[in-house]
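Report on the structure given below.
Coming up: chain A.
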Amino acid sequence: MTPDLECTALTRRFGDTLAVDDVSFSVPAGSFFSILGPSGCGKTTIMRMIAGFLEPTSGDIAIKGRSVLDVPPNKRPVNMVFQHLALFPMMNIEANIGYGLRRAGMSKGEIARKVDEVLDRIGLPGVGKRKVDELSGGQRQRIAIARCMVLEPDVLLLDEPLGALDLKLRERMKIELKSLQAEFDTTFVYITHDQSEALVMSDHIAVMNKGRFEQVGSGQDLYYRPETPFVASFVGESNRWRGTVERTDGDTVQLRTDTGLTMRAAAKGQAAKGASVDIFVRPEAIRLGRDAADLAQFDNLLSGTTSSLLFNGAASRIIVTSDETGGEVEVTLPQSGEFADLKRGAPVHIGWSAAQANCFSAGED
Partner candidate 1 sequence: MAASARLGFILLLMPLLLWLTLLIIIPHVDMALLSLRERVGVGEYETSIANYKTVLTEPLYMRTFMRTAVMSIMATLITLLIAFPVSYYIAKMVRGRARSVLFLLCLIPFWVSELVRTFGWMILLRETGVISQFLQWSGVVSGPVEMLYNDAAIMTGLVYTSMLFMVVPLVTTLDSLDDAVIEAGYDLGGSGWSVMREIVIPHAVPGIVSGCIVVFMLSLGNYLTPTMLGGKDSLWFTEMIYSQFIVRFNWELGAAFGFMLLFASSFIIWAMLRLTGQTLERTMG
Partner candidate 2 sequence: MKIILRTLTAGVATTALLAGAAQADTLRLLTWGGYAPENVIEKFEAETGHTVEVTMSNNEEMIAKLRATGGGGFDLAQPSQDRIAGPQAEFGIYKPIDMSQIKTELFVPSMLDATKANSTVDGEIYAVPHIWGTSGLIVNTADAETVKDYTDLCDPSLEGKVSYRLKRPTLIGFAFSMGLDPFAAYGDEAAYTEIMDQVEAKLVECKPVVKTYWTGGDELLNLVRSGEVVAAMAWDTGGWKLNSDNADINFVAPTSGALGWIDTFVLPAKGQSDQAAYDYINFVMQPEIAAMITESAGNFTASKGADEFASDELKAQYQGSFPAEAVDNIKWYPPVPAGLEVIEGGILDRVKAAQ
């Protein structure tokens, strides 16, 4: 089956800067594809090239198998939800949604029917006559999507549309966006710098950095099996150490961090003896115990003292200082309540498996 969107060796230069550097990817029909990256990584440039507002320096963009490089933005079967939504403030909701249909030359009656239908589908029947500024942020979000979806595009581009919303609403909109995508059964290409948005909604995520894709995969892939140190550090939280390999044993390596901790870790790529490496261990992958014996099954064990408590509801952590070396480790506090009485200075034992410690040969960053 032809993918809905396929980019081949897409490159874009701005003067001397290479904003997008030889990026290739394809998005299967009906899927939710996210491009995740820090600001300035080139994700917006990709999106604007797909929408047609920018010409690629080289490479090709194909939609449903046909190159669209020669197609102007108003003729591309692609629509875009803008960062600040860009609803037309001079028109009411009905006119906003009907705008594209009017441009397509549809009859008035047909437009009215389609607008009502799409308003029903996004769960906002009867708001057609209202002004844009009479709606709440979440409602406007849905209108912006409906305005595009009513045109039945092959691909819908979304440029960080949740960025302007407050936290609570953003959480709700994540779920809503996902269900809208299922409802319309259209390919969504979503760009964001917020990993949680990408992880929650996407079928596939491309992590982008400095104009290149670092890794493309499902949320689980990126989280559990990062392929580059950038992905490991950008997706989710990690304890990060720099260390030296002391011994290799197949995919597992024995190493010592610069802070003095020794541990066993899973090597990703080359890791020869004596090589300098970066190690990433997620705080939630570390088990906490009152007794060293409880943690016997783990490859790495450490005894220490609770040096601080970072209470943050479900994401509460503690910092454990190793008795032996003084190195610090961030550990997620289990919410089962067994450590609810943990105090500062209390002795604890922690343990994690080698498979949960990802080790990359130390890069330039």
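If you want to know what made the cut, all candidates are chains of the complex that A comes from, given by their letters.
Observations on the structure shown:
Assume contacts are C-beta pairs under 8 Å (C-beta built on N, C-alpha and C of every residue); 3 or more make two chains touch, one makes a residue touch a chain; residues count from 1.
Since the structure is predicted, the reported quantities are computational estimates derived from the model, not experimental observations.
Note on chain A: across the options 1 or 2, its touching candidate in this complex is 1.
Here chain A touches candidate 1 in the complex through residues 51-53, 72-75, 78-80, 82-84, 86-91, 99-100, 103-104, 147-148, 151, going by the rule given at the top.
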